[in-house]
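Every protein chain of the complex appears in place save one, which is left out.
Chain nomenclature is as follows: A, B and C, assigned in order of appearance, with residue numbering initiated at 1 for each chain independently.
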Amino acid sequence: MLEVNVARRTPAVAPMKAASHVRVEPIGPEGRLSFRAKESALAGQSEVAGFRVDGAMNSRTVSGDRAALRLGPDEWLFTCPAADLEEVAEAISTTMDNRAFSLVDVSHRDVSFLVEGEHADFVINAGAPIDLSLRSFPVGAATRTILAKSDIVLTRLAEDSFKVTCWRSFATYVHGFLVEAAKDFA
Amino acid sequence: MNQPFRLAAGGRVDRSRPLTVTFNGRKLSGYRGDTIASMLLASGSHLAGRSFKYHRPRGILSHGSDEPSALLSVDWRADRGPGYRDPNNRATVVEAREGLVAKTQNHWPSLETDVGAVNDLLSPIFVAGFYYKTFMWPRKFWDKVYEPVIRRAAGLGEAPEVPDSDRYANRHAHCDVLVVGAGPAGLSAALAASADGSKRVILADEGFELGGSLLNDATSTIEGKPAMAWVEETLAALDARENVVVLPRTTVFGYYNHNHVAMVERVADHRDAAPESLARERLWQVRAGEVILAAGSHERPLVFENNDRPGIMLADSVRAFINRYAVLPGKEIVVATSGASAYRAALDAKAAGMGVTLVDIRLEQDCGAELADARAAGITVKTGHTVIKSLGTKRVTGLVVAPLGNGGQIGDKTTLACDCVGMSGGWTPSVHLFSQSRGKLAFDAELDAFLPGQSAQAERSAGACHGVYDLAAVIADGAKAGGGSVTVEATPSYTGFQPVRVLPTDADPSRVKAFIDFQNDVTAKDIKLAVREGFQSIEHVKRYTTTGMATDQGKTSNMNALGLVAGTLGRELPAVGTTTFRPPYTPVTFGALVGPARDDLFDPVRKTAIDPWAEKNGAVFEPVGLWRRARYFPKDGEDMRAAVARETKAVRTSVGIFDASTLGKIEIVGPDAAEFMNRIYTNAWTKLKPGRCRYGLMLREDGFVYDDGVVARLAEDRFHVTTTTGGAPRVLAHMEDYLQTEWPDLDVFLTSITEQWAVIALQGPNARKLLEPFVTDVDFSDDVFPHMSVTSGFVCGVPCRLFRVSFTGEQGFEINVPADYAESVWKTLYEAGQKYDIVPYGTETMHVLRCEVGFIIVGQETDGTATPDDLGLSGLVSKVKPDFVGKRSLTRPDMVASGRKQLVGLLTKNSDEVLDEGAQIVDDPAQPIPMKMLGHVTSSYASSNCGRSIAMAMLADGRSRIGETVWVTTPQGFTEATISNAVFYDVKGETADA
Amino acid sequence: MRRYSLTRLLKEAASGHQGWGRQWRAPEPKKEYDVIIVGGGGHGLATAYYLASVHGVTNVAVLEKGWIGGGNTGRNTTIVRSNYLFDESAALYNHAVNLWEGLSQELNYNVMFSQRGVLMLAHNHHDVISFKRHVYANRLNGVDNEWLSPEECKEYCPPLSISPDIRYPVLGGALQRRGGTARHDAVAWGYARGADARGVDIIQNCEVTGLKRHPDGSVAGVETTRGTIGAKRIGVVAAGNTGVVMGRFGLRMPVESVPLQALVSEPVKPVFPCVVMSNAVHAYISQSDKGELVIGAGTDQYVSYSQQGGIQIINHTLDAICELFPQFTRMRMLRSWGGIVDVTPDRSPIIGKTPIEGLFVNCGWGTGGFKATPGSGHVFAHTLATGEPHEINAPYSLDRFRTGRLIDEAAAAAVAH
Partner (left out) sequence: MLLIRCPYCGERPEVEFHCGGEAHIARPETPTETSDADWAGFLYYRTNPRGVHAERWVHNHGCGRWFNALRDTVSDRFVTTYEMGTPRPEAGSDVTRA
């Protein structure tokens, strides 16, 4: 009998050492769902299967190990532990039943990095043109923006800690760019 | 060490840190805080270069970034090897550091004896624009003789020959207030703006020490203390404020839209032991709430015969070298001026022990307190005098002056022996950045200057660049700009001057070389000639004479040129106009502007999940957009043609495996998904059943083919769309545009899943046999899962979207697996495929296989000017749908006219001959040029399966000419080919459509 | 017109250059002209020159709102070439190159046309097909253009990096040896001097504010900031301001005006022998006689008359330049500036009639107008003199946007698949 359950995951990037006190580290597998629904379809409800959908634009709302990033008026990026993905997707579909919505698994599309340490904001500002002062981009802020020549989704986890998410094939570039920028803080 | 002209004490240099630099091979000694210019002067020499056109000996004119003459080639890290040298550095701003190696430029064989100086003798010929009037005969001589000679003579330094060994950094920053310039006005402004701590303030100054004009001022006091004490206190206060960032060595060079300001910070060049990882320069792109410009002003040279001799410098620069650098620019100085400020230079020179004579064009009664002060200090002052000319060659030896009668007539000349001249023709506010911000300049006749007028952006000017010159007033003006207000007691400044364009002389003005633009060798007579020839707008004069176009961008010369043009025309100065200033304020390295975007970070290289395997297995790659794709997999010694022949055969006889991951994929979800598809694509989608696929064609609104791809309907309300690799981003953008702006009522959502799913294509008669054992939950029987079907299941234990489709004509499957699993699934299938002699193939083989069976590639067969009918795809254009994107354009007269190019096949007479892709097609190769071209070859390959070469072409009325013969261009000439259908291979056995 | 020559230059040198007269007059506008040309750029002045020299139409005025040659003529990267794909384009641009070759002599004004060659680099398989298609089409159209291997490219342009390790390795190039550069200002001045000498009035600081029409609708003249001026025929050659002028005449046009930036480096000794263009990485570079590296940047994405673009455009251009020429990162940008270019939907110009009788237009040259200056002026002069287009500019009608017969060089360059 032929063994068919043989597939294994291979990460998009091999971690590089950043000679800097700003750490740039790939984050392992994670469940990611792109959730789309118009205001009317949500009919004022504040959460969908444990994901908050009443958060402000460009903010991240966390409930337990589930986070909802409000990236557009009708667009959220839901994240959860990789293992929970199917169950989560089920739950969302059930809650949204017979309403117009879109749920697409993008867990493998995206790759995330942790950028952490004093001046982490400067490292990101080497390529991202937006204002990262706490006043304009407080802890919990999350937005799609640009890092040099790649799109990224940027989340501020803490004053000196950011999560950078990009498409799989841009991961090497984004990683390389961040490590290069971190050299200024060796 | 040997510094004969260094004062025993004083100055701001750090005498505890001596250093030496190399200048034209000899050692110069000095201290931390010196520039190469101050070290050169300390050694007693002024000679620092040769001029651009006439190769005249030139010295040091100024002490700052407006220096036009003393330009050096500098090797910043000679000790580290090549890649650290660059030309045209201003000696006056190169911060001295142990080990710098500097060379003068634009001379041969040496600085002292330069053959090029012959141009100075020929200068009567080399007037403004002379080259427009000659070098026209014989015609061929321009390229071959004249131009090469002119080019060799022109140019300043030598460009770097080797790649740069430095790295450069970039930073985007935001602040509430950006203050440009850390002189008295800027410091005062920053202090006020940051006072309440609520505003983020950035203070940037181009200098390596902050204080601006006060750095050169040893006598003024503020609130009873030496001016520099005030500077130090202010800087200390600013440093203590968390909301303030102070950036020395940072030049604000560009003022762009919406207060986007570009600055370059010099990070490493001045450091003795900078780690190699440290960026040399950092580009700051600052978005500022408001900008306060405190950029100071530039002193104007006086225009008289031979005013360019080494030893002749600006009066305020004399002060700078004496007070800041503790260096005497000579022993005997004549200060020549048309205004008050130069008296400070005379007093400081006197105090430092130089012999001083002062020549002032103004009459006694027009002078202020400065006159009495100077005389009280024992300085001989000749008022109402003009300067006729200077004497000397490589160093000024004297100045010929004469009194001016009240009729302006020249009196008896006297020669004042000297080894140094400090000249001052008044002051020009530095309005460059204000002008870049597109604010309107207003002329102030009182100050003989253009000042900031109506603002275009959130910016204010303060201090000298605002026309305010008195120290106390400058500090108050700065505070006001910063939103505060202060009044300080300060030493009154000597201000006011009498504008003179060219000093009166009795010499024939058409013979006199009195320089306006020192670097470009533009003289007063050049300007007058331009005006005489009808160039009356200052922009015309600039372009005709090149005045103000040198590397100093006319900082010292523009006002003299402008004034001279106005004077010559007898017009008011504003009527001649001012030149608009463009970035950069001072030259900026390409490196700083490029930043990290070099080598691996120039452009992302997008790789698929299977790319590592392909690399290990010897793939030859090709760039496709940002992606790199495996083109073919050569075995030992194979060239592309051999490898492709083997790969294509294998696919048709057994099975091949291909990485199709780069194909664009979009998931279209929502109740109106099918309706949306109907409007975007030319064909109909309503009837497509879930589980089935269909080839879709997409047009631009102008009716030309935009993209294509297989579309799968996963459910009533869910489509999985594929696009071309290059088309993925624009197709998604195109769809979003129509969805949001034309059909917002539709309930549909688009999500890019290109990178979620890696795609492994198995193609060939054995594809199914190989795949089946690894797939669970899928019934492969032809009735359940025929060609052009899609289903979900598991492959190697991971969820997949399995397409039964073919881009080769053979039985084929495209296995979509989550990207992280792709490499292991691929390896598993490849291993298992060994018993079928599976071959991995790349894009080249894919191209050949699809061509054999007549499939087009959008972007290869099409070029943005092809309609569906041109491609023989009218069948895909719905006749029943009332509308879809591009439908209306298809009926425009020329879209349906005859003679359009149509897709056909071409078979060469000689079946081995492979046509050039891009080759042109004619009926009669003997016709005269220009020939009538009928079309071109779009795809062409050697096909091992067809046993001959095959080609596709777009040919005028091609479909009606099948069987006819045409001629196709080859590198040598033409070759004969027969027009055929664009299908070349008749698939045998179990084909895709079985 | 007193001719320029070396002998005269020497004579003048002896007498302190007092003898040089104005290169063109500054006349007051007359009441009426046979032809009024709106726009004193290279194309407008060339049109006036050929009207006078070829067609004997000398009662002509060129109305310029600022100073002649002050628009895109004086703001471009001075590249001249004619290796275009389509027959219509090849005919137009090659007509121009033929005129360029004798221009200095014809105008008795050295425009410094330097045939140093234009090398267009191919960086991917798609470029290669596209450029070979150009090379073959050019050959059959009598336009010189040849295919070079990477090594031959390196030989022709030694500073070029043909390393296989760069992001987009050079796979070859298309070289037009007859292409090159010219001194842009001199072109405007030379044509102005030549036209003026033949009786054409060049009137600067004269902005056209409106159109005067006869009862039958045909043109009667123009309103200007210096009064009303009559005209039998009017040719608008206003480049970036075409939309504005035609708007004042009540006509909507298929053009949009966008900023186009360019920059020069500090001058250095000769280091760059030819013109290199790379469409894939978006870079154009050459070295001027003065020694400056002249680099063309891209257009901004929005309509603007500000003659100012964003720094991000400059950054991206220099990224590409330094990728191909890594030794230039230590060079310095000396000046950057912006022009306003009027772009048509198919990136090809419009030269011909308008819906208004007697009103003609020559516009839409986008980023490539300088190279065409002599040819454009020559055929537009024919159009204005005869009332009908020259065979070369006949395809460049406004009507093509209705019928769909576009001349889409940009699309023909296509996109990577």
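Here is the rule we go by: a contact is a pair of C-beta atoms (placed from the backbone, for glycine too) under 8 Å apart; a residue touches a chain by one contact, two chains touch by 3 or more.
Nothing here was measured: the structure is a model prediction, and the numbers come from that model.
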Next on the checklist: For the full complex, can you list every visible chain touched by the one that's not shown?
Outcome noted: A, B, C
Item to check | Touch with the omitted chain, as defined above, among B:Phe52, B:Tyr256 or B:Trp427 | outcome: B:Tyr256
Next on the checklist: Out of B:Asp79, B:Glu489 or B:Asp737, which residue would touch the omitted chain in the full complex?
Outcome noted: B:Asp737
Next on the checklist: Looking at the full complex, which residue from A:Glu25, A:Glu47, A:Glu75 or A:Asp160 touches the chain that isn't shown here?
Outcome noted: A:Glu75
Checklist entry - Given the full complex, what residues of chain C touch the hidden partner chain? => result 241, 243-244, 247, 252-257, 301-306, 308, 310-312, 342, 344-345, 401-403
Checklist outcome for this item: Residue list for chain A contacting the dropped chain reads 57-58, 71-73, 75, 129-130, 143-146, 151
Checklist outcome for this item: Even though one chain is not shown, chain B touches it at residues 172, 256-260, 285, 287, 438, 456, 701-702, 733, 736-737, 740-742, 744, 882-883, 887-889, 891-893
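Here is the rule we use: only the chains that are shown with their structure count from here on.
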Checklist entry - More C-beta pairs touching across which pair, A-B or B-C? => result B-C
Checklist entry - Which integer distance in Å separates the CA centroid of chain A from that of chain C? => result 49
Checklist outcome for this item: Cα centroid separation, chain A vs chain B, in Å, comes to 33
Checklist entry - Which chain B residues sit where two or more other chains touch them? => result 285, 595, 597, 603, 605
Item to check | Touching two or more other chains - residue numbers and ranges from chain C | outcome: none
Checklist entry - Which bits of chain C are touching chain B when the two form their complex? => result 4-6, 8-10, 13-14, 16-18, 20-26, 66-67, 70, 74, 87, 90-91, 101-102, 104-105, 108-110, 112-116, 123-126, 128-137, 139-142, 147, 167-168, 183, 185-186, 189-190, 204, 265-271, 287, 289-291, 306, 308, 310-311, 314-315, 318-319, 321-323, 326-337, 345, 400, 402-406, 408, 410-417
Item to check | Contact footprint of chain B on chain A as seen in their complex | outcome: 2, 4-12, 19, 29, 34, 36, 38, 74, 100-110, 122, 125-131, 133, 136, 148-150, 167-170, 172-173, 176-177, 180-181, 183-184, 186
Checklist entry - Where on chain B does chain A make contact in their complex? => result 167, 169-174, 200, 275, 277-279, 282, 285, 287, 595-597, 600-601, 603-609, 612, 626-627, 667, 669-671, 747, 749, 751-757, 773-776, 794-798, 817-825, 828
